[in-house]
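With one protein chain removed, the remaining protein chains of the complex are shown where they sit.
Up next, chain A:
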């Protein structure tokens, strides 16, 4: 019922707005309408030609209605009408005046019958109309449709249109259509030039056309030419899929590096096993969520503000953990592991109590969604691109802090020789707290990044803790570069295994590989050398 009212309102609206054009006899549309009612198909072919020549929107509407078998004429006054699609009861509009006729009985109208020749004629006419459409989108869609079914006629047709076409994208597609059309022509020279034009073009229609031709042709040299071109295209596609795989691998690797790099400081530099590291990531992700609740109108700003906020909050929680628990357990790493695991349980349950156990989704700002389409075979999603850049930025800043700042110097001093550093006046306890805070803050920042990729939930941290440890251990404890290389490497390895084995099995294989690798090289890819390694 509601649907009917909508329709009636819509139709009334259209009637009021439109200018009710009337076509006198002698106007092409009126003539075509008369011819359509004829019983002879030759008249109908003529009618379609008339409508094509007229080319107005109204003519197009009539053609579409005819194609969809919605074009009728009323038995009582021979008026041509268009039935509304799927309306119950049937409603109709006058095909010429666009006037609303309202509900009608099916028996009161007679359908304009059509045959297959008319159907294909209409299809071509409609395509032509689209090709001449002033909107570039419509034109492109029409040309692309021709790509799927190339023929010599469409090629000659496009050839005439190409001269006036301004949009480069459409010109490119048109040239492909022309070349594909030429492939089907008999002249050998024309075919050869067409093949040369198509060389290296990765549009799927090009491959289909060439393959078809390859099977049909009897000329061996020509077939070899085509094969060469096809191979070139295949190689190009493989290159793109390789690039795409590496990109996906790098983005997964960036996530791993972001998650692990805080751990590389607390575990790698300080030697503290922090099983609550994952929960510090989770806190960062929830900080992003809360920031979005505070600034619901400006998602982009809230995301940018989340980065320092998450750093501070996770960092403070980290310092609290260090001062409250870990400092009593220095030198007893197995006990540290257990105690921090307990802390991770408490943090998880706290979050569950405050925010409910359900997953929360964090919105992505518009400048981060979408993708960067390089060509039809390769498009890179923007959020992953940002994650990679962000990961490298965080890594760079952290590296500078450790190598160039006073805190970094003290951190390295304490981790290499605590007693000597104290003797030189370094407040080792303060350095411990600051180092732990730094690592935890970085975990919080990782949480901000992760909130853009997955849902934010209390189990977010658990999902990453084992991976993070694997990355740090694999890269070599106490080595930031090792963490970067191993994270990226594992990400890429994962993505290359995935198509072959499936996501879960790929993950298992990577884990087993690391377990075996550590047996061979217990100190990881890039072991620390010298005195620092002995402690």
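The working rule: contacts are C-beta pairs under 8 Å (C-beta built on N, C-alpha and C of every residue); 3 or more make two chains touch, one makes a residue touch a chain; residues count from 1.
By our rule, contacts and distances are computed from a predicted model.
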Complex member absent from the view - protein name from UniProt, among "Sporulation protein YqfD", "Cytochrome c oxidase subunit 1", "Urea ABC transporter permease subunit UrtC" or "ATP synthase subunit a" = "Urea ABC transporter permease subunit UrtC"
Residue among A:222, A:341 or A:399 touching the omitted chain = A:341
For chain A, which residues touch the unseen chain?
-> 273, 325, 328-329, 333-339, 341-346, 348-350, 352-353, 462, 466, 469-470, 473, 504-505, 507-508, 511-512, 514-516, 518-520, 522
